[in-house]
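Structure record follows, encoded as structure tokens.
Only one protein chain is missing from this complex, and each of the others stays in its spot.
Let's look at chain A:
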Amino acid sequence: MNLFFQQIINGLTLGSIYGLVALGLTLVYGILHIPNFAHGALYMVGAFMSYFFMVDLGVHYWVAMAGSAAVVAILGILCERLVFHPLRNSPPIHDKIAAIGVLLFLEATIQMFWGSDFRRMSSPFTGIMNFDGLIIPEQRLLIIVGAFTLVIGLQLFLRKTMTGATIIAMAQSREGAFLVGIDSNRVAMMTFGISGALAAVAASLYAPINLVYPAMGHLVIMKAFVIIILGGMGSVPGAIVGGMIIGFAEAFGGFYISTAYKDIIAFGLLVLILSARPQGLFAKGAH
């Protein structure tokens, strides 16, 4: 029985990280219709920033996480201003090429400054909780709690505040939003900022139980795209549910079938769900 609960914990941990990354991706897609391939690179920069603040400047884990979120949020806004905004009237393929360009640029820049070494960043939460054989390292619990807090916070922000409502309005109808006088530049920048901050927090939560290196973004971005297609492009609940589905599929599939096949299980699930609901689980408009 313990092994079963162990997989639930594993699924929740993975699902939380995937969900957070997918959430940023889906926000940007929902509002600007840009598949931001560089999102995985923002996640990677987030981990490196936390590493830099914690290891090189010696600040506390929470401060490092906040600093990293701020830096990557600004980086996201810069990407929007310098790259995606000037391309707003170009064909969609230009955005995609630009996103890949940003991805390569960020990876190469990080590799230039930090090299391609694998780094370790340890958080203050290194303890391991043992409930009669069910093992939960503190950091993993922190990931789950942190992700849920963030998702609830984001929901409250989008639903209960005027600023959040402008983002939802833009996602629902661009023209409608313009008609009521919503500043699209502001919303676009805000969306990129939030998306970057989410990626940075996800990376800072996950980095202590993993490795920090320039190619680390590749591991999550592929999954994040699967998740937002699964959940419905642009849907916030879709990203969270999709993240959990993939996380649990990996944990249970990996345990009861084979770790070697866990990706096949996740992608097989994608095919199944899409053949039943081609528009994704939560079609657009379910915001």
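Note that in this section a residue touches a chain if its C-beta (ideal position, glycine included) is under 8 Å from a C-beta of that chain, and two chains touch if they have at least 3 such contacts; residues count from 1.
The rule is short, and it goes like this: contacts and distances are computed from a predicted model.
When the listed names "Protein lplB", "Aspartyl/glutamyl-tRNA(Asn/Gln) amidotransferase subunit C", "2-oxoacid:ferredoxin oxidoreductase subunit beta" or "ABC transporter substrate-binding protein" are checked against UniProt, the chain not shown comes out as "ABC transporter substrate-binding protein".
Screening A:22, A:201 or A:220 against the full complex identifies A:220 as the residue touching the chain left out.
Across the interface with the omitted chain, chain A contributes residues 3, 6-7, 10, 13-14, 17, 107, 111, 115-118, 120, 128, 135, 137, 140, 209-211, 213-215, 218-220, 223, 250-251, 254-255, 258-260, 262-263.
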